[in-house]
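Our next item is subunit A:
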Amino acid sequence: MQTRVVAALAAMVATFGGVGVPAQQTAAAARAPDPTFEKWCSHCHRSGIYMAGTLGLQRKYNGSKPALLEERDDLTVASVKVFVRHGSNSMPPFRKTEISDAELDALASYLAKQ
Partner candidate 1 sequence: MRIAALLFFGTFGTFAGANALAADPQNGKAVFLRWCQGCHEALPGAGLDPPAGTYTLQQRYQGRLPAEIEKRTDLTAAQIRGLVRHGINVMTGFRKTEITDQQLDDLIAYLVKP
Partner candidate 2 sequence: MILPPGVHREAFSAALQAFANVVGDQWVFSRDEDIALYNDAYTPFFGEPDKQHVASAAVAPTEVEQVQQIVRIANKYRIPLYTISTGRNLGYGGSSPNYSGSVVLDLKRMNRIIEVNTDEGYMIVEPGVSFIDVQRYFDEHQIDYVPSSPQPGWGSPIGNGLDHGVGNAYGDNFSAVAGLEVVLANGEVLRTGRGALPDSRLWACYHYGFGPYIDGMFSQSNFGVVTKGCFWLKPRWEVSQSFTISSYSDNDMQPMIDALKELRNHEVINGFGIGSPIRQSMATNDGRRPYGVPEVNTLLRRRDGGSSAEWEALAQKTQIPVVEGGGGARGPAPIVKAHLDYAVDFLQRRKVPGTVVMGKPLTTIKPPMIDFGELALSGTSHGHYYFSPIFRQTRDDIFAINDTMRNVMLDAGDFEMIEETGWWASRGFAGGGAGRDKHMLLLMEFRVYDDLDKNRRRRQLFLDLVKACGEKGWGEYRAPVAFHDQVMDQFSFNHHILRRFCETIYDALDPNGILSPGKNGVWPRHLRKA
Partner candidate 3 sequence: MPLPPDVDSKRFAAAMRELRTIVGEQWVFTSEEDVDLYRDAYTPFFGEPEEYIPCGAVAPASVEQVQEVVRLANRHHIPLWPISTGRNLGYGGAAPRLSGTMVLDLKRMNRVLEVNDTLAYALVEPGVSYFDFYRHLRDNNHKVWMDCPDPGWGSLIGNALDHGLGHTVYRDHFDSHCGMEVVLPSGELMRTGMGAMPNNPLWQGFKYGFGPHVSPIFGQSNFGVVTKMGFWLLPEQDEVRSHIISVRRNTDLEAFLDTMSYLVNSGLIDSSWQLVSAIRGSSDSEIRAALAAHAPDAELERLGAAKNLGYWSTRIRFYGPSAVNAARWDYVRKRMATIPDVFFSDGKVYTFPMDTDSVQDEPDDLFAKGGLGIPSLAIFSLGARNGSQGHIFFSPIIPATAREYRKALEVFRQAYADLGLPPLNFVGGWSWYRRTLVLLFNMPITHDIAGNQRMRANYKRLVQIGAEHGWSEYRTAPAFMDDVMEQLSFNNHALRRFHETVKDALDPNGILAPGKSGIWPKHLRGKA
């Protein structure tokens, strides 16, 4: 088992240089933002130095795909729904009292450009 000290070093030592995704004008920014994305996804999936989702995807794809969900062009309605309702790694799933089925439909079509 691996044990870490949460936040200890994050708080005190600058270990994050270069890890963050620089904020930049993205294609997605031009569209009207989806309210569900803003309310529920943006806290981890925007650009920024402490964005868990973005950092996780950056680590996962290592440049082969955009780390920002709104820049992805390979997402499908079905895959968005699976991630939202089932989660992935430390991303937990979201309940229907949080994101209703209708909201999920809108979110999925917002993110899935295909």
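Basically, contacts are C-beta pairs under 8 Å (C-beta built on N, C-alpha and C of every residue); 3 or more make two chains touch, one makes a residue touch a chain; residues count from 1.
Quick note on selection: all candidates are chains of the complex that A comes from, given by their letters.
Predicted, not measured: the structure shown is a model, and the values here were computed from it.
*Asks:* Which of the candidates 1, 2 or 3 touches subunit A in this complex?
*Replies:* Considering all copies, subunit A is touched by candidate 3.
*Asks:* Under the stated contact criterion, what part of subunit A meets candidate 3 in this complex?
*Replies:* 1-17, 19-20, 39-40, 43-44, 48-53, 55-56, 59-60, 85-87, 89-98
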